[in-house]
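Every protein chain except one is present and positioned as in the full complex.
The block that comes next holds subunit A.
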Amino acid sequence: MAPILDINKLYKNYGATEILKDINISIEPGDFLVLVGPSGCGKSTLLNCIAGLEEITDGTLAIGGKDMTHVSPKDRDIAMVFQSYALYPTMSVAKNITFGMKVRGVDQATQEAKLNDVASLLQIEPLLNRRPSQLSGGQRQRVAMGRALVRDPKLFLFDEPLSNLDAKLRVEMRTEIKKLHQTLDASIVYVTHDQIEAMTLATKIVVLKGGIVQQIGSPAEIYNNPANLFVADFMGSPAMNLIPAQVTKNGSGTQIVISRDAGETLVLNDARDLALPEDVILGLRPEDIAEAGFRAGDGVQEAACMVDMVEPAGADTYVVSELGGKQVTARLHAETSAQAGKMLNLAFDMSKVSYFAKETGERLN
């Protein structure tokens, strides 16, 4: 089957400023693609390019196997949900949803039927005669989604649709979007700056920074094997621990030495066969550092560390310790006996370690 969206060597400039550089993305029908990155990384511009609201400077873009590089938005067979919802303020909810069909000249009976389908799917039937100004944020969000769903397009585009909602509602709507994706088997491109949204929703994530794709992959790939320091730091909360380290022995049984401000240096062994330079950045997720005795496996090594801080977070307790001049967070179970200012035996799962080059930030293993 042809990819539902195929972006090839896309460039976008505003005058002399390059906003997007050499973007190549391809997704299959039913994929949920999330474009994620810090603000100003070009993710919204890329979405606007896919929608046809922005002209592409160079490259090609195909939707559903058809070249859409210079096709106007209305002929791309897409629907879009905006951050501010962009509901037409003077129209009722029903008119908002049917406006697109009215413009395209769909007959009254079909409009009516589709409106009812979407309204019952999103449970907004009681709101149909209200104006957008009479709706709450969550209700507006639903109406905006209804306007997109009623079109039944090849591709849905979401531009940070949840960022205007409060935290609780955001989680609710996130679940609903995921459910919707599963029931409709829709193809979706979704822009967000929230890496948790990206992880929970996506089947495929594109991490962008400064208009350049940093990594494309499944949420698990992005999370477990980040391609560089930026991705490692951006994805995951609390962020991945990035610890400067020295490699003293290579080959089978790599030896890594981490300096400590207080106490002796920490020496860890990685059983994997690696060829690393002398200076590396060692990346280890907080959950891959546990309290000694609570983690078992081939790569697990224990070492005594000074606990600087204990942060109970309900389900987990975070423990902060200084390693290699960095604050390193470990994710321990809630009933840990760790106390600030005392030594604690921590278990490092070395089979999960990512290594990055100190100079370029690129992944080494």
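The rule is short, and it goes like this: contacts are C-beta pairs under 8 Å (C-beta built on N, C-alpha and C of every residue); 3 or more make two chains touch, one makes a residue touch a chain; residues count from 1.
Simple rule for what comes next: contacts and distances are computed from a predicted model.
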Open item on the list: When one chain of this assembly is omitted, its UniProt record names it as which of these: "2-oxoglutarate ferredoxin oxidoreductase subunit alpha", "Aspartate carbamoyltransferase", "L-arabinose transport system permease protein AraQ" or "phosphoenolpyruvate--glycerone phosphotransferase"?
Closed with: "L-arabinose transport system permease protein AraQ"
Open item on the list: Given that one chain is not shown, which residue among A:K9, A:K66 or A:R104 touches it?
Closed with: A:R104
Task: Among A:R140, A:R170, A:K209 or A:R331, the residue in touch with the chain that has been omitted - done: A:R140
- [ ] Identify the residue among A:I23, A:I78, A:L149 or A:V206 that touches the chain left out of the display.
- [x] A:I78
- [ ] Go through subunit A and note every residue touching the omitted chain.
- [x] 48, 51, 53, 72-74, 78-80, 82-91, 99-100, 103-104, 132-133, 140, 147, 151
